[in-house]
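Quick one: structure below, then a few questions.
A single protein chain has been omitted; all remaining protein chains appear in their positions.
The chains carry the letters A and B, assigned in the order they are written, with residues numbered from 1 in each.
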Amino acid sequence: MTALASRPQRSIKRRNDRTGERVLYGALAVLAAIVLAPYVVGIVYLLAAGAMRAGAFSQYAVPLQGVSGETGYRLLLSACMGFTLGYVVGLAPRAVLARGKSPRPRLAKALPRVLGLLGALTFALLLRDHMPRFLLTLPSETKAGGGVGPELFNSVLLAALSTLLSAPIGVGAALYLARFARAKRFVTLARAALDTLASLPSIIYGLFGFLLFVVMMNKGYSLFAGACSLALLNLPIMVAVSEESLRNVPRDLEDASLALGTSKVRTALFVSLPYAWPGILSAIVLSIGRVFAESAPLIMTAGTTVSRATAYSTDPLRGGESLAVHLWYVNSAGLAPDRDAVSAGTATVLLVLVIAVNAIATRLARFGGANGRGA
Amino acid sequence: MRTLQVTVLSCLVVFAGCDRSKPAPEGEAVGTTASTVGESRAVRASGSSALQPLVNAAKEKYEASHPKTSIEVSAGGSKKGLSDVASGAVDVGNSDIFAAADQKATLVDHKVAVVGFAVMANKGAFNEKVPALTKEQIGQIFTGAIKNWKEVGGASQAIAVINRAPGSGTRTVFGNAILGGDRFVESQTEDNSGQLVTKLKSTPGAISYLALSFAQDGLWVGGIVKDGKTIEPTEANITSGAYPIWSYEHMYTKGEAKGATKEFLDYVLGTEFQSSVLPGVKGFIPVAKMTASKDID
Partner (left out) sequence: MAAAARMLRGTNAQGGALRMAERVFRLTLGACATFAILATAAIFVYLARTGVSGIAQAGIGDLTTGTRWKPEAGSYGGLPLVIGTLATALGAVLLGGIGSILAALWAVELAPKWVRATYRRFMTVGVAIPSVVYGWLALVHLVPLLRSFAVGIYGPDAQVGGEGIAAASLLLGTMIAPTIVILSFDAIAQVPQSIRDASYALGVSRVKTGLFVVLPYVWRRLLLALFFGFGRAAGETMAVQMVIGGARKLPENLFRPTTTISAQVVMDMQNARPGTTESNVLYSMSLVLLLVSVLGVLATHLLSRKSKGAP
């Protein structure tokens, strides 16, 4: 009697459980979609809004603006764009060739690179004056039609300079901490210092750089000061990722080398480092991505202006505005009437740069660590 | 992820329609023979955004006739301009206000123009019938005592005060003239004049203060009512001193101006610029025309 009475109740309970489960599942799925939506919408919007300004190739050649170094900049820019386009175009046939009936692995692998080189040459020789005007011209304070040529150049130059500073020190420190350090207290101290550096707000680096370079050394705004601040900012990432790559080097490999009589130093240099190199490379690429994105440290160390005389010069002691800083400046202090279009264009250029950097980093990361080299 | 990058990059290429516009000969430097640029000289200026339209007009004319010199102007506010020129970061500091007492020792003043400032607000049904306000009313609005347009004769609409940044010369001049000091109510700050104009046009009830060079049809520009008469911010009223909110536009240099800087300043202060170009730039008055004068703000 009791069994008959309880059975319907239990099945109702199970049905309710399943409905309850489905409701919860649905709620979580909706939440996840809500969390994802802004980024998808944002990326699409940015590309659409800014692409017209930033991506419009000019039918008529953009005249040189009489800034020294401009030709060099145009060559570099067009070569890079050409290479990227050629490479991307070559990826599709590569996939096809690699899977076809008679796969030709060597041709398939070389195709993107060859096409990239072809693209670079074509663009550099023929199209360099037809690049999007936005990327070739100087910014304008008060008139419409300004571009971000010098800002793009400055961003890349800053990335190069800060990597030159942070990579050797970072990899060296990582090598020491991973393989050579003996005093445990030193290692703990170093780790704590790096953790602290990693968690500092970026404005602190700006303040420090300002205090050290602009005020104390009285050098005014300079790219060098900006590069130093950014190098400090990136140091923790460099050390952390490099250390992890070095730790992932299999012990047997190093032991074999040591057993053959190689000293610890030579082992580290010629066995561990090459093995960990792809991981280290991805750390470098990640820090480059960070350089493109930072603005607060640069406002106080590299300044917010672009000078016609030094727009494309490689002298690190001159000040210069980077892309991210330009985006902020145009919205906070600039008087150009086409502020929205310029902002959209700058944001798109930044986004494309950042996505490209990410893509390179993921590609490199696939090589590193346990996969071994050339995988 | 590769597919994502490929899609993204290809979208960029697809979106990039051809830019078919002919590049206008923008009066840019005759430097299409770019190879002779090596020796260009630069004059760097920064500071007041109110002065910027005038400096830009001067820059265009000057660079056209002196292709080897480039004038670089950036904004940031009068106080930033003063501090930049004092520290040597720029050659010329543009300022709406006199330099501070301790800066006066090292900085040399060049008064290049006079500019008037006015109250500007969002134009709407609520202030159609209110063309001007008394000095007291303006003061009370900006100290926060008056919070609604209906209290000054218009329809009911909340007043949204938008201030300038503390480093702005416009703020100092306006504060001294109307409030007797910097006694503004703490509210939303917007220092970018262009952005400010946009906000004034789009935010109902918004009110702020700007240089007259930014006055335009879409904005409510207020005169000052004194003794029953409305004093509009016109050139005549400013030169006679009847309209109280004005200031000199200073271009400060650290010590006497030298080299390219001196040549540029001589040009800006010269008769050619002052009598033929300056009057054409909206909102600026030559110093020579002023009957009124002042030594401090």
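The rule we apply is simple: contacts are C-beta pairs under 8 Å (C-beta built on N, C-alpha and C of every residue); 3 or more make two chains touch, one makes a residue touch a chain.
Bear in mind that the values here come from a model prediction, so they are computed numbers and not experimental data.
Q: Out of B:44, B:59 or B:79, which is the one that touches the chain we can't see?
A: Missing-chain contact among the listed residues: B:79.
Q: Looking at the full complex, which residue from A:134, A:153 or A:210 touches the chain that isn't shown here?
A: In the full complex, the listed residue that touches the missing chain is A:210.
Q: Which of B:160, B:196, B:231 or B:257 sits in contact with the chain that's absent?
A: Spelled out, the listed residue whose C-beta touches the missing chain is B:160.
Q: Out of A:110, A:164, A:193 or A:317, which touches the unshown chain?
A: Residue touching the absent chain, from the options given: A:193.
Q: If you put the missing chain back, which residues of chain B would it touch?
A: Residues of chain B in touch with the missing chain: 1, 4, 76-77, 79-80, 83, 86-87, 147-148, 156-160, 163, 165-167, 182, 186-190, 202-204.
Q: Provide the residue numbers of chain A that touch the chain removed from this figure.
A: Residues touching the hidden chain, for chain A, are 17, 21, 24-25, 28-29, 31-32, 34-36, 38-40, 42-43, 45-46, 168-173, 175-177, 180-181, 186, 189-190, 192-197, 199-208, 210-212, 214-215, 232, 235, 239, 258, 261-266, 269, 289, 292-296, 299-300, 324-325, 327-328, 331-332, 340, 343, 347, 350-351, 354-355, 357-358.
The definition used in the following text is that only the chains that are shown with their structure count from here on.
Q: Using CA atom averages as chain centres, what separation in Å is found between chain A and chain B?
A: Computed value for the inter-centroid distance: 38 Å.
Q: Give every residue of chain A touching chain B within the complex, in rising order.
A: The touching residues are 43, 47-48, 51-52, 55-68, 70-71, 84-85, 88, 91-92, 132-133, 141-143, 220-221, 303-310, 331-337, 339, 348, 352, 355-356, 358-359, 362-363.
Q: Could you list, by residue number, the parts of chain B that touch chain A in their complex?
A: 1-2, 4-6, 8-13, 15-23, 28-29, 31-32, 34, 37-38, 40-42, 44, 46, 49, 52-53, 56, 67, 70, 72-76, 87-89, 191-195
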